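Just one protein chain is left out here, and the rest sit where they should.
Chain IDs A, B, C, D and E follow the sequence of writing; residue 1 opens each chain.
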């Protein structure tokens, strides 16, 4: 099975960290192929950056999905996930949704812990859009400057862990999701220190993708996830243009 | 007051039709400036096309919002509306949300009538994202091929009107929104034939924009609609790049 | 355009203050006509007083709506708003609902700040009845005696502003509505001191009424807002009796 | 135990019919005292008439509640129920809410069958206001002229029964509430012909009132059901004026 | 009227305490028959114990319901209540649901105060399953060891009362339910010290059962509460086996 991991932002170091975590959790025989966004921002943390990232995700699918059995939108917040499901021929997974669905099987109430205050609202809206906010008890984040996002996982490990503990003790979380590509792997590293399951979006997405892709669900030909009919377009990257206009 | 009307798709004829309707409802002293998407598709009717359109809306704001007092995202479904509010320095309105809010003051239950079956799900999700689905009783649409979207308003007038009547009689709609840029103005034309208020998104957006802009609400410096801080980016159009990176 | 501003309580000084604020925000050509409740209480702050006020609003419409293009129920909490919409031949607006709908276009989460603790629950139920409680994060109010309600705006300006700041900082409000007729105008006065939009119900209602009335929506002849059929009655004021029994 | 049954409309024949049904279900030792609205309409079936009726209910409480242990607002739709609870010193029950709560103990899904189409929307909003709409599957009503409301129970018995059967067979109702004062007693008369429990609002209210009053719950001195503090008023009936202003 | 009070746990002392409270609130002519669970645990406070208790409730009904007019599931949390309603030929009441429904007529917001932290989540899920969580503001419980559950009522009276006061002052509760069979009667004992109604599940269930049973609702022959058709079974107690297989 080949899975395409799409990093919706432009930071290669984050892509590399996520691929490493993905491969650690992949089953034998699962190949992880990765790509970073062709355009966008260093780190996605609000609605405007997510809007741009969603476009980049579609372009990445147009350019790289051929030959893959499934794809992963690998930024917490899942920019463009529903659009990607409509657009792609294979199942697509988001790291936020995957972690939430995994948490659904382990607990009644989950929390998300992320890097920045700015991310909080976007994460909440992500859960709402996914129809999974009913069990979200809190989104906690650091409230201090992040000088280097690619080193945040090491630098703020203790503070993030403290937020996880607070989510359990004060908010009643029964599972904690460590959200955000740059902290991929942190859930695994702190799991033993927490009294409830700690979940990593990338790990959950890889496992869930393997599970669902292995069921061989068909691409629908009815409903709102049918691939859109060809339509005139302009100003798009060649592969995306070709797929949207049906010229390829 | 100067309002920027952004058509999130690339069809100039639709832009022109919407501008005409906008000007018809504008108060004396309100100037309507219009722009079509620099990239995207002929007509936005699903999540994938909306994702691309949202990016185009931000780019249009970056390029054209200077000197405007407010902006209108002028495709029913409001692609990128929340992102645009975060991104812009002035109030931004969507034609779907504006029609829904107007209907809120006139009825307890509203319906949307649109052109194509494909649009239906997107419109529902638009209402859900806006937190306004609680009073939406149905989304009705034609179920036949639309050979020329720019002539659909004339060609399918009677069938669209029949759907409006069905929304009232069968679904209990107490207000009907005629949704979709290509049918801008149709609500006005059929209003006298319907037993409940008929609402046009463009008309509602212009009126609501005038109302709210005239209150001079401040751009927030707290909360999730604060303008995002500058951040490294790549691959974006110059004006958008400049605004996102803070280099302009 | 002529708008009838109905004060559902009996305090003329409050009526005068609201009219002044209304005229300040009205467009050229908009005339504001005002009337106080013919019966009721000095200030409406609970369900019982609101029930009486709703009757007074209908009576005011029966007596004064002729020749007006729209009406405003001008007590925060909107007593009798839905009944008034059913009853009147012209669009009717509430100052609470209008502020909420305006806030809907500017923020995802709004708070209300009012004068007394007693008002808090009524305001929450008002938002629920309007279907707009989904984004209401808190209702804050002073917790001290109000010796003279007509002078409260000046006397408690700083404390009310402090509650607004708390709504932003502690509750996450992204827009703050200053609720209550006696503090009409306070939102405008403190707007520059708050980091998010500050909204005044009277101002929002006047602007929204102008916007919607200008669309010329029809009085429905289908649905639950049709004018009730004539029916025997007794014990009502002459104009109200005449309108309800169809004898006028 | 003495219970005050308040008919919120002015039709004495309906009051008499409801009192008869109430006494039939009352326990030994329960006395039913009845009063019709001092003002209002022949029959309450929409929001405007309900607004007036709510005021009349408060006046009836002010004039007649002394010496009673509980009160019943005896029009389906429960005009003024929450206000009455705040206002009165004794527990107050609504015939709609009582039937809904009784149905809650017998079924997961209930329907309401009433006399006129106009009532339908008001009944739905009544269930919503009571927080009990989550299990309401439908509100059905006759769609024909009612020449004499006081004879409707006999005249339309078969048609109302047919709607009850349709509620079970088509809507999945597991309990059916026969709503509306003028058809008080019909549920009892048709119960044997229906495959699910048939509930009468007056009967349920009397039984529930006996149950709750017998628990001797205290009038709260905290929360939103505390009796409002005295306040200046004008234009009210003497007993109501005295109670509101605290002058009696 | 004869009511069967089923204690879903195995502690006879708790059964006795609940019967005493039940008889105190029963009307003349109401007979209370009691039975403890034939199997299960000393005290039900989580989902696993409740699952076992639900089975025991059905067995108790099969063994003891004959000759009774109604039954009460007398553990707060109402284990097996919906199943019991389906299974029994007579109306069945839960002490949690009964208290919630009673509170519904007295307040807009209620709280539950119980003995142990472990119970809190189960009580919340109970309210959710009953469709009555919309007005639940908090579930408070002691956070200390309970050496002897049968003496907890006396031993922790002051601490439980303190939680009740906190529910009113901090959570805004307008009615407080004292939950849990072992503290049956406590609500009555502390009622005078609280500013809002204090409700006891057993008391409410007896009163509500009398009210509803007296209406003589029929056992449904349509819908999901029809008695299940006979079906092969094994491993069940004789009376339960006989009722399920239809062999008795």
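Throughout what follows, a residue touches a chain if its C-beta (ideal position, glycine included) is under 8 Å from a C-beta of that chain, and two chains touch if they have at least 3 such contacts.
None of the values given here were measured: they were computed from a predicted structure.
Identify the residue among E:47, E:151 or E:218 that touches the chain left out of the display.
In the complete complex, the chain left out is touched by residue E:47.
Considering the whole complex, not just the chains shown, which residues of chain E touch the missing one?
10, 37-43, 45-52, 54-55, 57-58, 80, 82-84, 86-87, 118, 121-122, 125, 129, 223-224, 228-229, 231-236, 244
Counting contacts across the full complex, list the positions on chain A that touch the omitted chain.
25, 27, 82, 85, 91, 93, 97-98, 101-102, 104-109, 130-132, 134-135, 168-169, 172-175, 191-192, 194-199, 203-204, 207-208, 210-212, 214-218, 220-225
Basically, only the chains that are shown with their structure count from here on.
Give the pair among A-B, B-C or C-D whose set of contact pairs overlaps with that of D-E by over half, matching residues by number.
B-C
Examine where the copies chain B and chain C touch and state whether the two sides share over half of their residue numbers (same) or under half (different).
Chain B vs chain C: same; shared/all numbers exceeds half.
Mind checking the centre-to-centre distance between chain A and chain D? Centres are C-alpha means, answer in whole Å.
Centres of chain A and chain D (C-alpha means) sit 53 Å apart.
With centres defined as the mean C-alpha position, give me the chain A-chain E separation in Å.
Using C-alpha averages as centres, the distance is 44 Å.
If you average the CA atoms of chain C and of chain D, how many Å lie between those two points?
29
For chain E, jot down the residues that touch at least 2 other chains.
Residues 108.
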